[in-house]
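Apart from one protein chain that is not included, each protein chain of the complex appears where it belongs.
So that you can tell them apart, the chains are marked A, B and C in the order they are listed, and the count of residues begins at 1 in each.
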Amino acid sequence: MDFEFAPQEQAVLKEVRAFLKSEITPELKAESLAIGYCYGGELGRKFVHKFAANRWLVPNWPEKYGGMGASAMLTFAIKEELAYTMPLIFVAAHMAGPTILHFGSEEIKKEWLLPIARGEVEFALGYTEPWAGSDLSALKIDAVGQGDHFLLNGQKTFNTHTHVADYHWLATITDPDAKRYQNMSMMIVDLKTPGITIRPMITMAGWQTNEVFYDNVKVPKECLVGDLNQGFYYLMAALDYERMFPLGHYRRLFDEIVQYTRDTQVNGQPLSRDPLIRQKMAQLSIELEANKLIFFRLAHIIDKGKIPNYETSMQKLFATELAQKIANTGMDVLGLYAQLKKGSQHAALQGQIEHHYRWSVVETIYAGTSEIQRNIMALRGLKLPSK
Amino acid sequence: MDFEFAPQEQAVLKEVRAFLKSEITPELKAESLAIGYCYGGELGRKFVHKFAANRWLVPNWPEKYGGMGASAMLTFAIKEELAYTMPLIFVAAHMAGPTILHFGSEEIKKEWLLPIARGEVEFALGYTEPWAGSDLSALKIDAVGQGDHFLLNGQKTFNTHTHVADYHWLATITDPDAKRYQNMSMMIVDLKTPGITIRPMITMAGWQTNEVFYDNVKVPKECLVGDLNQGFYYLMAALDYERMFPLGHYRRLFDEIVQYTRDTQVNGQPLSRDPLIRQKMAQLSIELEANKLIFFRLAHIIDKGKIPNYETSMQKLFATELAQKIANTGMDVLGLYAQLKKGSQHAALQGQIEHHYRWSVVETIYAGTSEIQRNIMALRGLKLPSK
Amino acid sequence: MDYEFSKTQKILKDEAHRFLAKECPSDVVREMAEDEIGYSRDMWQKMAELDWMGIMVPEQYDGMGGSFLDMTALLSEMGYHCMQGPYFATVVMGGLCILEAANDTQKADILPPVCRGERLLSVAWVESDGTYNPEGISMTAELQGDEYLLNGTKLFVPYAHVADRLVCATRTGQRTDDNHSGITLFVVNTRQPGISIEPLITMAGDKQSAVNFKNVRVSKDNLLGQLDQGWGVLKKVLLMAAVAKCAEMIGGAQKAMDMAVPYAKGREQFGRPVGAFQAVQHHCANMLTYSDTLKFMAYQAAWRISERLPFEKEASMCKAWGSDAYRRLVALAHQVVGGMGFMEEYDLQLYFKHAKAAEQVLGDADFHRELVAQEMQM
Partner (left out) sequence: MDYEFSKTQKILKDEAHRFLAKECPSDVVREMAEDEIGYSRDMWQKMAELDWMGIMVPEQYDGMGGSFLDMTALLSEMGYHCMQGPYFATVVMGGLCILEAANDTQKADILPPVCRGERLLSVAWVESDGTYNPEGISMTAELQGDEYLLNGTKLFVPYAHVADRLVCATRTGQRTDDNHSGITLFVVNTRQPGISIEPLITMAGDKQSAVNFKNVRVSKDNLLGQLDQGWGVLKKVLLMAAVAKCAEMIGGAQKAMDMAVPYAKGREQFGRPVGAFQAVQHHCANMLTYSDTLKFMAYQAAWRISERLPFEKEASMCKAWGSDAYRRLVALAHQVVGGMGFMEEYDLQLYFKHAKAAEQVLGDADFHRELVAQEMQM
C-alpha cells in the first residue's frame, strides 16, 4: 500500500500548482463563474491552451494523442488541483475523449484526440431528452441514414455546455426498430450546423443550460463514433467518466468556511471554539478524506489496467452528497450572513455559500441521480437480483 | 384544536397513575422484564385482574363488553401511562380484541370480549411462518374443515407470547386453492390443545420467542373469527392495532438518561452541561414530542369515528426509529459504562441501556418492517402507484 | 385532544387560500423577489380589508380580536403560496412587540393604522454577531434630558426600507452575567433624522436592511415596556414569532409535496411512473412524516400560546424540528422531481430558498435545541 503520490507525480503537481497560481486571474475566475464553470469562455480558452500545452489536460493519454503517457493517478490529481483552484468542466477532454480513445476508430482518434488534448475544441453533452432523464434508453431523437449523412430530428434538454461549446457529443436513435440498448449511436455534431436551435433554460443557481432542437439537421457520416447502433455502451462509458467527481471546488469552499470560523468572533470568542461547529467541521473534513480515498481509488483501478465497476457510482454518490452537506453546513455556520448574496452589503465569503447552496441541489441529480447510483452499486457491485 | 386531555380524561389518568404507583412492585417488574413484557406471567395476571377491574384495560369498549364507553384518547393515554411505568404488551386486549369487536359475530364477542376486558385470558400472535415474514399472504399452515372442526398442520415462527399466553390468535389457510387474500381464516386456538408443540427460540435481547408446530391439531369450528376465508383482512386490522405503538417505556428510559447526565460529573462538571449532550438530549425530547402528537392523533381519528389509514404506519415507523435512537444515544452518553450489564460491578442505570440497545433492534422489524411501513404510507397515504 | 381547526378557522384558511391563489401566484412571488419595494401596495390594502393586519389585534384597536392560532391558519396559506412581503415583520414581529409591551396610549397610536393597512412595522434586533442572544445587543440608548439618544447598527431588519415604525432593542443599563438585564425597547419613527437604511440582497428575495442609528433622538414616551426589562419581551416575541414562522413552513412543506407527489405519479421512466419505484415512494413517505409532524408541533405550540399556557418549550421544539424538517422535505422533493426541479422556472426552488430562510431566521435548530435543553433543566 501507499497513500502518497509518487515523487514524479508530486513534481508535476508542484509545477501545476505554480502554474495555476500565476495564470489564474480574477477576470478568468469571474468568466468561469459566470458560465457555470463550463469550459468554453474566451479567457478560459486562452488559459487552457497554455495549460494544455504542458500536456496536463489529459496526462494519461498516449503521447501520440497529446498526453504524456502518465498515470491516471496524476491525471486525477491534476483534475482535483484545478477544481480546487478554479473549477473548469471539460466534456471533450474528460468525458468524451476517454470514450473515443477506448472505442473510436483510428480515423476518429486522429481527427479528435489531438485538438481535444490541446484544449482547442470543447464538446457539450447531448444525452437528456424531455422523456428520457434517468432512463437514457428511452431517447427519441431520430438520426436517419441518407447517403453520406444522417438526417437528425428531435429535441434535447438540460444540455448544459451547448452555448459555449463547439460540438455536440450527441446520443441519437439510428435504429428505432431495434430493441433497447441496440438502437443508439453516438455522434460528434458541429453546433453551428444549420437546423440546430439552442434555447436557454436558467437554473436555480442562475446559470444557463439549454434545450437543443434538431430540425432536419444534416450530419456527415464521418461524425459517427465507433460502431453504428452501439452508442448506448459508449454513452454509459462516458457517463462513468463524468461521474468521476473531483470535489476540489467544494473542498476549497470548506477550507474557506473553516477559516471563517477562525476569523469570526461571536460574543468574544471565535466561532471555531464552539463545540458544535468543531464537530460539524471535523465531520466534513473526515468525509472529505473518505472521498479523497475513493476518488483516487478510481485512478488506482485504471492504472492497474482494470475498469472501475460500482466504484465510480460510489464516489459520485458520496462526493455529491458531501457537496450538499458542505454547502448546507456553510449556511449553518454563517447563519444570517449566509443568505446575503454576492454584491450585498455585509455579505460574507463573497456570497459564495448561498450560491453553492443553490447550485448543490443539482449534484445528486445530474449524471445519474443518487438513486440510480445506489441501484448500480447494488446490481453491479453486489450482484443483487434486478427482479 | 386542543392539545390537552379533557378534564374527565385527566381525572381517570390521575387515578391510573396512583394505582400504578401503589400496585407495581419490584417483583412484578422483575417478572415482566424476565418474560419480555409479555402479559401472561403469574404476578402480571394478578396485577392486571385488579387493573382491569377498573375497566382500564379497554376503556373505549362498550360497557357490555367490559369497557366504559370512553374515548380512544383515554385508552391510548392509559396505554402510554402503563408503558411508561411498566410496559406490558396485551395481544388479546389491544390487538385481537378490537378486531373481534369490529368483525366478530355476536356469539364470539360474547364469548371472548368480557374475559379479555377483565384480563382473564391472553392470546399470542400466530402470524409469521418461516417463509412468510413481511409477506403474510404467503402463509402455508393448513386448516382443513372436517365436520365440526378444522384439522391444522403446519408451522409458525417468531410467535412470541405463546409460552405464557392461553390462546393462539392464529392465521390459517382454509382455502389453499383460492387466490391471495381470499384464502385465510383467523382462529382462536387453545394453546393446550393436543398436537401443538412450542419450541423456544432465544433472541439477542435474551428473551424467548417461539416456533409453534401444529401436528394434526383439531380445532372446533366455533373458534373461527368472523367469516371463513376473510382472515387476511382481520389480520391486517389487528396488525394496525399492533402498530399503534406506545413509546412510554423508551420515554422513561430517556428521562433516566437525562437524569444521569445531571447526576454524573466528568472533569468537575455534570455531563448535562456538555453542549453536544445537550443537543442530543434536546433532539430526542423533540422527537418524543413529535411522536406523542402522531400517537394521539390515532386516537383522535378513531374518536372521530374514522379508521386510521397511513397514520398508523407513520407512527409505528417514527416511534420505533426513535426507540433505537434513544437506546443508541443512551449508549453514547453512558460511554464505557453503558456496556456493563445488569449485575456487573459499576453498571449504570442497572444495565438497562445495553439491554434496550439489544432489544431495540427488533422494533423496526416486527409488525411490519420500516420498509413495509413506508410502502404503506406511499401507497395508501399518498396513492403512489404500485406498478 | 382535537387536531382540527374550528369551523371559523377553516373558513379563514380557505378564504386565504383562494385569495392568495389569485393575488399571489408564483410569478408574482418571483416579481416581488426582484422588486426593490418587495410587495404590492394594492394587495396589501386588500389584505387589510380582509382584516388580516389586525387578526390578533383586540377590537378596541380596530382589530379582529382573533387568536394566535387563527393567525397560524393565515400564515400557513402564506407559506403555501410562498408570499413574501412586510406582513410577517408588521403583524407578527412588530405587532407582537406592541401587543406584549406597549401601554394603552401607544397601542391606540400604533395599532389602528396598522389594522387599516396604513402603517408598517418592523423589529430592529440583531446586530453584527448575527444572533438572537441578548449578549449581541450593543446599540446604546443614552438618556439626555427627556430624550434618549440612540446609536448603533442593526442588521437583517426585515422590510425596514418600507416600515414606518421600528421596535428597537437597545442597551440602557449595565450588562448582568446572563446579559438579560439592561435591554430596553423603543418605538422609533423611521423618518427620524439620523436613521439610514441600507438594503441587503438575500437569497430568498425577502427584503432586509442594515439600519444605522446616529444620534437618533427618541422621546421617553416611545419607550416600550419597562426600562432595562426589554429582554423578557424579546424572548417571548422570539418564541411566538418562531412558532408563526413554523406555521408558514407548514404551508410551504405542503406545497412542496403537492408538487413532488403528482410529479412522481405522472413522470414515467423505465416504463413506469417514477412513483412506482420504492426509493421514490420512501422519499415521499418521509416527506409525509416531516409534513405531519411539523404541522402538529406548530399547531400545538400555537394553541398553547392562544390558550395562555406555558409554551416556551413547545415553541423551541417546533422551531428546531421545523427548521430541519422543512429543509429535508424540500430536499427530498428535489430528489423526486430531478432535473426539472433545478430550473428557475419550476416553483420548487422558491420553496428551497424559503425553507433555508425560514430555518435561519428567529433562531435555527441548534439555537432552539439549546433552549429546549434549558427548558429541560439540563
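Quick notes on this structure:
Here is the rule we use: contacts are C-beta pairs under 8 Å (C-beta built on N, C-alpha and C of every residue); 3 or more make two chains touch, one makes a residue touch a chain.
In this text the structure is predicted, and so the values were computed from the model without any measurement.
Though it is not drawn, the left-out chain touches A, B, C in the full complex. When the full complex is taken into account, the listed residue touching the unshown chain is A:381, out of A:115, A:145 or A:381.
Considering A:318, A:337 or A:359, the position touching the chain not shown turns out to be A:318 (whole complex). Chain B meets the missing chain through residues 128, 131-135, 138, 157-158, 201-206, 265-267, 276, 324, 328, 331-332, 335-341, 343-347, 354, 357-358, 361-362, 364-366, 369-371, 374.
Of the residues in chain A, those that touch the hidden partner chain are 1-5, 73, 258, 261-262, 272-273, 275, 277-279, 281-283, 285-287, 289-290, 293-294, 296-297, 299-300, 310-311, 314, 317-318, 371, 373-375, 377-379, 381-387. Seen from chain C, the chain kept out of the figure touches residues 277-279, 282.
The rule we apply is simple: only the chains that are shown with their structure count from here on.
Centrality by Cα centroid goes to chain C. Distances between chain centres, each the mean of the C-alpha atoms, put A farthest from chain B. Centroid to centroid, with C-alpha atoms defining each point, chain A and chain B lie 51 Å apart. In whole angstrom, the spacing between the mean C-alpha positions of chain B and chain C is 42.
In chain B, the residues that reach two or more other chains under the touch definition are 275, 279.
Touching two or more other chains at once are residues 280, 366 of chain C.
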